[in-house]
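Removed from the display is one protein chain of the complex; every other protein chain stays in position.
For chain A:
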């Protein structure tokens, strides 16, 4: 979902560079509270894993593929602020080292995948947290749904950006229909990868799953 330069006009690209910078700056400030000697290495591992899995495009239709975005995955494992930073680091390395995703488009790409995707995934996961605490099946289902929503909303980010200032003047309904249709399919892949990853981590180190934090506290006396 990495857009190239030129798909959005210059003012919109710059506006989203500013929005992305503000969002990432906010995440940098808020992330501190979620990082300690134990979670900081975990966050590095999560960013690395997202980079690796993003290389794996899976087929969705003849002539079309998709790849993990990773926002929900990161948010569930390391929290929304650290998670947004994880995805941002991946996008920056991809743009600078691998020419994957444009430079003026970096703001919009970060906004869509690192900010919108992570926030959406986290909000859904928190809303459904009580099911996630009910065991592996519940956690897998919550991870799947969070990741699916993360993919659709990140795709919606592009639709909105294109509507504000996209090149070529293509009818927005047409863009939206294609984006949502394709990303509904990609979202299934994102959901499956996220569910498999989160449940694997939870089965080995449940204490490292941000969403389940507090699970190991002693039973509360009052209900």
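As a working rule, a residue touches a chain if its C-beta (ideal position, glycine included) is under 8 Å from a C-beta of that chain, and two chains touch if they have at least 3 such contacts; residues count from 1.
Keep in mind that, in the parts below, contacts and distances are computed from a predicted model.
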Next item on the list: Tell me the UniProt name of the left-out chain, picking from "Oxidoreductase subunit beta", "G-D-S-L family lipolytic protein", "2-oxoisovalerate dehydrogenase subunit alpha" or "Cobalt/nickel transport protein".
Entry: "Cobalt/nickel transport protein"
Checklist line | Chain not shown: contacting residue from A:67, A:133 or A:213 | finding: A:67
Check: Of the residues listed, A:53, A:75, A:153 or A:212, which one is in contact with the missing chain?
Finding: A:53
Check: Considering the entire assembly, which residues of chain A contact the chain that has been omitted?
Finding: 1-7, 28, 31-33, 35-45, 47-49, 51-53, 55-60, 63-67, 82, 85-86, 89-90, 93-100, 102-103, 155, 158, 162, 166-168, 170, 174-175, 178-179, 182-183, 185-186, 201, 204-205, 208
